[in-house]
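The complex appears here without one of its protein chains, the remainder shown in place.
Naming follows writing order (A and B), and every chain is counted from residue 1.
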Amino acid sequence: MILELRNSAVKQFRNPSFTIGLIILAILLFVAIFAPIVAPFDPLQMNVGEPLQPPNARFWFGTDDFGRDLFSRIVHGSRLTLMIGLVAVGISMVSGVLIGLTAGYVGGWIETILMRSMDVLFSFTETLIALAAVAVLGASLTNAIIAVGLSSIPFYARITYGAVLVEKNKEYFKAAQALGARSPRLVFRHLLPNILSPIIVVATVGVSIAILSASALSFLGLGAQPPSPEWGAILSAGRDYFKRAPWVTTFPGIAIALTVLGFNLLGDGLREILDPKQRS
Amino acid sequence: MIAAAFSACGGSEQSASNNPGTLVWARYGDADSLDPHRTTTTLSWQIFDQLYDTLLAFNDKGEVVPNLAKSWDVSKDGREITFALNSGVTCHDGTPFDANDVKYTADRAIDNKNPSVTKGAWGSIELVQVVNPQTVKFRFKQPFGAFVSFMADPFASILCDSNKDLGTQFGVTKAIGTGPWKLVSWTKGSEIVLEKNPNYKKFGRPVENPGAPYVDRLVVRQIPEAQARLAGLQTGEVQLIVNPPLDDLDAVRNDSNLKLHVAENTGQNFFFEFTTSRPPFNDIRARQAVAYAVDVDRAIQTAFGPDLVQREKCPISRGVAGNDQAFCDRFTYKPDPNKAKQLLAQMGYSASKPMEVILMTSTGDNREKMVQVFQSQLAQVGINAKLETMDIGTLNARVKQENEKKSGVGTFDMMDWAWFDPDILHQLWHSPGAYSGYQTPKLDALLAKTRTTIDPTQRKQAVNQVMEYLLKNAVHIPLYTPGSLWVYATRNSVQGFKIGTFNRPVFNDVKLQ
Partner (left out) sequence: MTSYLIKRVLSGLFTIWLTTIAVTLLIHLVPGDPVQIMYAQSQSTTPEQLEQVRHNLGLDRPIYEQYFIYMSRVLRGDFGTTIRGNQPILSLLLVRLPNTLLLAISSLFITMLVGVTAGFIAAYKRGTWLDAGLMTGAIVGISIPSFWLGLVLIYVFSVQLGWFPVSGTNLRNLFLPALTLGLANAASVSRLTRSSMIEVLSQDYIRTARAKGLAEKFVLMRHALRNSLINVVNMLGLQFTYMMGGAIVVENVFAWNGVGRFAIQSILQRDYPTIQGFILIFAIVVVGVSIVLDVLYAWIDPRINYDS
């Protein structure tokens, strides 16, 4: 895989999806890290006299019905968005990979139980799993992230499992086994690096799915609670005066779409680079 | 069930909106149940008011007058109340209304195995006796002063005993009462269809029409978004809405086809209450500091503008017997930031060491705006109040939780309650209290007196004493009234729409043009 990456380093800059995705995400990362500097106002500060101002020189994206600067809120919300995406996918990926690895490597009745459970979970939508998790845990941003993380575990488990089954049958693996390599070494030094590349591609797109799911939960009132500047929550609050102040729902919507687009492009680009057979 | 679903998918709404004999009323949510013993939400009891009647009624001044009962008599020891019923009243299914229906309703409400959620409001009933078909007697273990006014409230709606035969369908798909409207259908989550009761006779209801409503059908539809409700009103899809978007009321005021109605004398009371089980609000000075720091009139102007809500100085609101702005004004904390700072200094707070607290309230109806303004007023005297808003269910649970905690940041909240009788004070402040809040033996004794006193003049005295105690101890700081579901808008084609005392819309007089 290291060899692949070095060879593809040249490829990636000729790949428009990858480049554009990278640029969008670099901007997002910059804004998120330097949010307090980029944002001209405190996202929670209510300017009581100026509710629902359209975008102007002072408030670049306008204000919401509490007089809060929308631009500052969206900038600070980028931190939440990044955190949501990375943590949720982290939960899904680590748990899913562990389950898939165990099932694929160990085999036997453990394999059957684990993968059967994953099949069952998979046959519900991720939406339902996330909803059930929020119903049990209660509505908050943290719980929404956990819920979204849990809901994608079957997906990563399945991919890992499939990849493990493929690798198990390859020459290098059988050779290492015959040479008496012990289990942890087999798994971590031989198996894992070779299954990482499909997982990383999936994870990149997985971040965008996690962001969409978590912002949907916040939109429904099951995730981030007011006055949190999470983008889905801002959008939801703006529904009440959609007609008079469409900017309150427009800008967070664009922010979500752009971020998700960035991860999708990155994911598409990575897929083309790392797996030339899939190239369109 | 499938038929009901398909009627939601196209049929009834189309025919309803343009029919001159049908009034469509849009609200943000659905009733929980049509059984008055199963729920207390406003969305539910406003429907009880249409399907059922009560023994007594409230007139426009909030006084109790005869309705299904033509008179009532209280025994000397206050432990027996006898009602003489009007005759010639029939239930929606044709069966006659008589004392058996009253006994059925009361017994069902206080039943030990499956009591009404408002069982407490019926008092300590020992026995309900059918003396003859036109007379019913209630005997109590102790005198209960609030019983008579409770008989005028929708939670005391009289159910016809033929509902017994409906089993589990009662309140779910069917409901039989004596009210001006009969239930045709209820498509959950969508709409309730009512049709006029041709046999209706008016006795004590605050309307002019002596008989059946003029309009043929009343459709109560659910439209969750305020903007969508307003849009429906503007296009004529619906003719009456409640809760237009509060920030866009000019759209109604400036539209010559629409009319705004703001309910008064609703009995709703928005107030501050504190977690007194721990610092800082276990100290009366902290509570009084908050009371002196806020300028409620200013806050009302900023959050609501003129003409929507009024300043309320008493722990029981306008419309409720015993509300007396002049009396309460004697104990009201007038805005005085300096006094507030003095009290805080006495407690050891200063500019470099401000008092840190949490101010909670429920979402909706510009409540968030009110607490915002309060927050900035409190900051000026050196109280840093962090704001938390949540839905009313969560708030109720949280207040109780905070009252039971022994340590943590001090909290107080802007709470609201609505009730038609001073008995609300007993429900809120008598131990163990609705939220395990402030209680003292002295307050309990004063409250007990308000419950057992029957004579109206003496009862008012007792209520005054409770109010004085609450205000002087800065435990219940009244703010404004109304504040919940009190703004309605109609199309001009709707004539005769009226909101009775305690926010009870009635449609008996409505004519559509």
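Basically, contacts are C-beta pairs under 8 Å (C-beta built on N, C-alpha and C of every residue); 3 or more make two chains touch, one makes a residue touch a chain.
Computed from a prediction, not measured in an experiment: that's the story for all the values here.
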item	value
Hidden-chain contact residue, picked from the options B:Glu208, B:Asp307, B:Asp391 or B:Asp455	B:Asp391
Hidden-chain contact residue, picked from the options B:Val65, B:Val117, B:Leu166 or B:Ile284	B:Val117
Candidates A:Ala163, A:Leu222, A:Ala237 or A:Leu274 - the one touching the absent chain	A:Leu222
Sole residue of A:Ala39, A:Leu101, A:Ala163 or A:Leu212 that reaches the chain not shown, by the stated touch rule	A:Leu212
Contact set of chain A toward the excluded chain (per top definition)	17, 117, 119-120, 123-128, 131-132, 134-139, 208, 212, 215-216, 219-222, 232, 235, 239, 242-243, 246, 249, 253, 256-258, 260-261, 264-265, 268, 280
Absent chain, residues of chain B that touch it	1-2, 4-6, 8-11, 13-14, 31-33, 35, 38-41, 44, 115, 117-120, 168, 171-172, 187-190, 222-225, 227-228, 231-232, 235, 237, 391-394, 396-397, 400, 427, 434-435
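Operating definition for what follows: only the chains that are shown with their structure count from here on.
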item	value
Chain A residues touching chain B - in the complex, by the definition given at the top	46, 48, 51-52, 65-66, 225-227, 239-244
Chain B - residues contacting chain A, complex	225-227, 245, 247-248, 302, 363, 368-369, 372-373, 376, 387, 389-390
